[in-house]
Each structure stands twice: as structure tokens, then as C-alpha cells.
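With one protein chain withheld, the remaining protein chains of the complex are depicted in position.
Going in written order, the chains are labelled A and B, and every chain counts its residues from 1.
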Amino acid sequence: MYDFIKDPSIYNFVRGPLVWIAFLVFIGGSIYKIREMVLLAKKEKVVYPYMDLKLSLRSLLHWLIPFNSRNWRLRPVVTTVTFLFHIGLVILPVFLLAHNVLIYESWGISWWTLSEGLSDIMAMIVIGCCIFFALRRIFAPEVRFVTFADDYLILAIAFLPFITGFLAYHQWLLPHKIMVILHMIFGSLMLITIPFTRLGHMLYFFLTRAYMGSDQGYRHSKDW
Amino acid sequence: MAEVSVKEGVETRDWIELKRKPVADIGFDETVKNLTTEKIEKVVNAVLNIGKNAARFMAPLETCIHCALCSTACHWYLSHDKDPTYAPVAKVKMTLWELIKRKGKVSPEFMKQVARIVFCECNLCRRCSMYCPFGLDIAYQLGMVRRICFILGLVPQNILDQTHSLSATLNQLWLTQGDWIDTMQWQEEEVRAEIKNVRIPIDKEGADVMWCPLGTEPKVATYHIARTAKIMNVAGIDWTVSAQDGWDSANMGMFIRDMETMQRVVRGIYDNAMRLKIKRVVLTE
Partner (left out) sequence: MGWKDSPIETLHPIEFYYELVSTGRIKIDKNKKIKGPITIQDPCNLVRLRGAGEKVRYLVNATCEGPIIEMQPNREHNFCCNGGGGGNAIGPPWKRNRCEGARVKAEQIIATGCHNICAPCHNCYTSINDVLKFYNLEGHAMFMDEILAETMEVPEEFKVG
């Protein structure tokens, strides 16, 4: 097993085709899923007539800014953790120096990056948040009651790329190369699973929020 | 019934049974005796198949991340010392997700509990949607479960009776047209003791406003009619009430998701408004 992972062809595979496949599946799958849902919504008589861009953006904005909706204010701890987690989740992979170097080597383009120290802190925050969510699933009664095995699974899918990336950066636990391979495998896994599991809440968030915002806004009410 | 379930390989007690004070309701206790797993399966799948074509139904299913942030929005949850089984997401879990997971193969006792959750422990007030970070329409989902229960006949007796009344007479409490007109005239007479020459115009064509009371008003709460007559007359409004059926603005069909009756009630009101060439309708409910 150990020798198998050390085989350079594995590294070449995960660095090349696997990442390509992952991105294709992620982008293609996301477009497919959103398209399906939008078409499905079109069939319903009551969704489209209510949709309103201004009201949707209003609702989205209120919920995307921390502590700007009443439920965010009521639960400061969960709110802080949720926002830190999701900001880290989205910003860190895109602006990480190491990722940029890889992209530069391949295509010759690069963009602004985070400093290494900041990336390290952000990675730790994301990992910490994951642990918080797991503990919340175990210890908060109302969350435990509605937790299924796949909730832990999707949490693990989000957790693994970050923990492996963090360990690879510090070269702890496993040899650097093996950790990087694991990191790439888990990263690809996350990208592939986003459109097809409930990680897809990343995509549907904007649709469901827009619908509820428009619906409530149409009734001269608000939903934050 | 238990024998049938065992033969089908359905465990009767593998779902979470809630510890609630038992409440006797003929609508649940008697109809549940006529149910079988096959019947339930048929209805559940029929309703869910419609649901599969509905974005409002599918999007929440695929989005809900089970964060339980909606729980504190629910007055049932807060009133019961934060009992997790009263949280909105828990109600969806115990009803809809369970039905989907088992593809409708559930025992009648399970359905009875589902009916109790959706009818008697949720008001579809949509407060949870306001507190959900995704704005998921939880009320719509529980409404779908109400529809399943309604088609199975698992509805609290009182509300089912009122819905039957609506489907037969277009009002909530089995009032006849004669009773209704009589009550209006009686109230007109009563209010005349206080306000001179009060009129409750019945079936006046071309009036500005048509007032549609709740079925309970002519039946048990006639003072509402008297007060409305006072206000309308003092304000000098050109108003009327409909003499024909379709004057009741209560819509129990909506509550139990009896869409057919619901549409007929709404249509009855609009038909009357069109017939009398009304400009605006004031609905008590």
C-alpha cells in the first residue's frame, strides 16, 4: 500500500487527470443541477411570477452579512463559526500560494495570494470550525436528533482536504509527498461531491434564498 | 393490521415513537383502523410523485444541511423546554424524510403519529422559514404531508367536518342560505336600536365593497356582524354581502390541504364578486 502510493504514476495521475476530472465534474455538475432546478421551478405556477431580482438580492445580502439577520444575532457563536468556516472554505483554496504556484507552472497565470502565515491560521480556523460542527452534532440535542450518518460524511468531506493540506504544509505525520497525494485526492473528492450531495447547499443557497426573499418581499414582509 | 405489516417485512416499531399525552380524536382513532400499509404506500407515492416535479418540494430536500437553526423559531419547541422533537426540522425528519426513506411502506400507527405532528404540533406559520439560513419553505413541506394525511382520511374530526361543510355548502358550519340571510336581517334589526337606519345590503349590485365574514360569525359570533354594520354605515361605505353561497371566507380546505375544496371556496367568493360587479372584497380571514 505504502509503495503503491509512493509510485510516481499515482502522483502524476492525481496532479493531472484527476484534478481535471474533478473540476469538469464540479462545473458541469453544478450547471446541470442548477439548470434542472430552474426548469423544475418553471413548471410550477407559483414560483416564477413571484421572483423579483431586487427582493432576492435584498434577502441574500441580509443573510450573507454576519449578524445582519435576526437569527444570526440570536446565535452569535454559531454565526461566527459558520461565517469563519465558509469564508475559509472558499477563500483559502482560491488564494493559497501553493495552489497559485501550481497553476502558474501549468498555465503561466497567477493572481494575488494570501501570505503563508495567514493561510496557516485560516486553515486552522477551518479545521477548528469543523471540529465545532462535529461536536455540535454530537452534543446539541436538537441537532443530534436530526443528524444522520451522511451529515458526518459531508462534514468529513469538507474536513479532509484541509487537514491533509495543513499537515502537508507542516510536513507532519506522513511523508510530504504522500500527504500531498492524499490532499489532492480528498480535494478532488470534495469538488466532485459538491453538486451531488447536500454539499450542494452551496449552489441552492442562492436559489432558495431568492425564492423566499421574493415571496416574503412580495407580501410586503421580510425574511431576516 | 399488525399481521399484514409483519408479512410485508415492515417493522412496526422501528421508528421513533414520541411520548405525548394521548388525545382521543375520532378522526385519527377510527380512520387509522381502516388503513393498511398498501393503502398508505399508494397515497404517499402518488403525492410524492407530484412532489418530484415541484421545485419547492425538491430544493429543500437537497439543501437542508440539518443545522437545526430553525428550532428556536418554533413556539412549540420553546414552549416545551426546547424538546428537540418539536423543532421544525425534526418534524420534517419524523414525517417527510421518513416517508421518503421507506418509500411509503409504513404502518398505520406511524401514519397516525405523522398526522398528529403535522396537524396538532405545527401551525404552518412560516416563522421557521424566516429563521432558516437558506429560507427553506418548511411549511410547504409539512403541507405536503398534511395532504397525504388528508387523502388517507387521517384528519382531526372537527376540521374534517368543517371541510365537508365547506365542500357541501361553501360555508364552514352547515348554515343554509336561509339561515344566513335571516341572521343578516336579524342583526340589521338589532343594530337599529343603536344606530339609526342601519342597512346590511344583501346582494347589492355594483357596490364598492363586498364583505365576506367567517362562517362562525353568523353562527355563534353575531356581534362581529353588528360591529361591521355599524362601522360600514357610519363610514358611509357602499357595501354589500352576498346572498348566495360563497360568502364564507374561512377556508379549512387550505389548512388540511384539500386543494379541491380550497379552490371551490375561493372561486365561490370571486364568482359572487363578479356576479355583483364588486370593486373590492374584504375578507375577515
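As a convention for this text, contacts are C-beta pairs under 8 Å (C-beta built on N, C-alpha and C of every residue); 3 or more make two chains touch, one makes a residue touch a chain.
For clarity, every value in this text was computed on a predicted model and none was experimentally measured.
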> Where the complex has a chain not shown, which of B:L78, B:I202 or B:A243 is the residue touching it?
Replying inline: B:L78
> Of the listed residues B:D14, B:E30 or B:E194, which contacts the missing chain in the full complex?
Replying inline: B:E194
> Out of B:G51, B:P84, B:G135 or B:P156, which touches the unshown chain?
Replying inline: B:P156
> Can you list where chain B touches the absent chain?
Replying inline: 21, 23-25, 75-76, 78-80, 119-127, 130, 139, 156-159, 162, 192-197, 209, 214, 216, 223-224, 226-228, 230-231, 233-237, 252, 255-256, 270, 273-274, 278-285
>> Using the document's contact rule, name the residues of chain A that touch the chain not shown here.
In response: 49-50, 70, 216, 218-223
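The definition used in the following text is that only the chains that are shown with their structure count from here on.
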> Residues of chain B touching chain A in their complex?
Replying inline: 53-56, 58-60, 62-69, 71-73, 77, 82, 84-85, 87, 89-90, 93, 129-137
> What does chain A use to touch chain B in their complex?
Replying inline: 37-38, 40-41, 43-44, 46-47, 59, 63, 70-71, 74-75, 78, 82, 140-148, 151, 154, 198, 200-201, 204-205, 207-209, 211-213, 215-216, 223-224
